[in-house]
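What you see is the complex with one protein chain gone and the rest in place.
Going in written order, the chains are labelled A and B, and every chain counts its residues from 1.
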Amino acid sequence: MDKNLWELVQLVKQHSPLVHNITNYVVMNNTANALLAVGASPIMAHAKSEIHEMVNIAHSVVINIGTLDEYWSESMLIAAEAAHSVKKPWVLDPVGAGATTFRDATLNQLLQYQPTVIRGNASEIIALAKANTSITKGVDSTAKSSEAINAAHFLADHYHAIVCISGETDIIIDSQQIFLISNGHPMMTKVTGLGCSATAIIGAFIGITENISEAVAAAMALIGIAGELAVLESKGPGSLQVNLIDKLYNMTEKEFISYLKIERK
Amino acid sequence: MDKNLWELVQLVKQHSPLVHNITNYVVMNNTANALLAVGASPIMAHAKSEIHEMVNIAHSVVINIGTLDEYWSESMLIAAEAAHSVKKPWVLDPVGAGATTFRDATLNQLLQYQPTVIRGNASEIIALAKANTSITKGVDSTAKSSEAINAAHFLADHYHAIVCISGETDIIIDSQQIFLISNGHPMMTKVTGLGCSATAIIGAFIGITENISEAVAAAMALIGIAGELAVLESKGPGSLQVNLIDKLYNMTEKEFISYLKIERK
Partner (left out) sequence: MDKNLWELVQLVKQHSPLVHNITNYVVMNNTANALLAVGASPIMAHAKSEIHEMVNIAHSVVINIGTLDEYWSESMLIAAEAAHSVKKPWVLDPVGAGATTFRDATLNQLLQYQPTVIRGNASEIIALAKANTSITKGVDSTAKSSEAINAAHFLADHYHAIVCISGETDIIIDSQQIFLISNGHPMMTKVTGLGCSATAIIGAFIGITENISEAVAAAMALIGIAGELAVLESKGPGSLQVNLIDKLYNMTEKEFISYLKIERK
């Protein structure tokens, strides 16, 4: 299994998948750099006039609603529909789910196009399920990732998606199995948008394999380990942001295998 | 006084205020990272469909017109009006005031919602006052911060705002007193958007105290000292941008107190 994940890391470098991102303004630069560092080719494009063509040339699509507005919301829906109809894998990052009715309405529409993967923190995954059902009513929105598992199962079953709850332990859920990944470092929460980078890297990995659960596990392990190693050389979140990109780029198999903390349930 | 300012720095870390930013594309990433580094929680959101909800959940609002357009201008007005009506503190950064009639018209409308704080460089503060009155006619637009004091007094009196003129010496003016802060380093002007980061950090501090003048003084001192310390480890503006974030994150009380250069008039 560990070997498989490292092989996926190598496959991304070999195939350099074209990843089409409709993502937020805050993280565009870092996301593009994270994708380049792991060996993928980022496209950032959101114009309604070109979404279809971009989805067609891409290997996978990343939709992140961080700084959405009415126009971008429509672009995301066009992209999700296009990805769904031509069977391109796509990943949804429901940033700020539950914060506003506009976000939840957009997310509800996006879910109809069945994301291949959903990645969010515990609160977002709970809010996403809540927006669709009453199943999670009463669940605390500041929940730890373990408390979001019911919500993730609901989303996984209902939309046939792999769901990744990121947190101190990342939990990857599909209909048959659960992976737990315990890499990463608390200082990573002080760098804006590393969750968004994780989502984009998932986008790269689902562009080169049909084993989606392993793709998500490899992506989350890669960024988590890169973060752990980068923290060792960092004085704070500023240098961590820089060193993390370096480490995504130059990580060795030995580092990956020896740091990986993964558990299958 | 010095002790008070450091206590405010600690309070931001303890309360982690939610700061809602409608800011410019150039600085969004750094602004979010600066807010995280000082212990605040940034929200970046500009969609008209969710402005009211975002203002309601935030502790304070930051409006920065750097890359405004017609849509963003409307969003900013909605946010300013909402902040004013529910009495959330908000800070205005009049980037490029005086450069175009569109900027000045937008700023004039924003001022009607009485920003809690206005922070700009000398030229911007002068242009902002000019846009509202003939009082500053003839004042050179490349003025040093001391020359903008009349303009700042006008704005402070007329809009009941605390006005901060940033420059080699930062001048903080309210109706009763003036603080002068002489921290910072010239190389900081070679990093894009550190003024915008200062404004956002002011947003964090006015989210946790009602003593607005001290909040602004603490914020300006914090970024100024962080800049001075970061320059010592930097080879140029690239590394300064990175080291500044690290220093905002790991500054000690001893560093803050020993570097602080503040004067009350």
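Just so we're on the same page, a residue touches a chain if its C-beta (ideal position, glycine included) is under 8 Å from a C-beta of that chain, and two chains touch if they have at least 3 such contacts.
These figures come from a predicted structure and were not determined experimentally.
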Identified contact with the non-displayed chain, of A:7, A:53, A:168 or A:263: A:53
Touch with the omitted chain, as defined above, among A:173, A:188, A:206 or A:242: A:242
Missing-chain contacts mapped onto chain B: 24-27, 29-30, 66-70, 73, 96, 99-103, 189-193, 234-239, 241-242
Those residues of chain A which, in the complete complex, touch the missing chain: 25, 28-29, 32-33, 36-37, 42-50, 53-54, 57, 71, 241-250
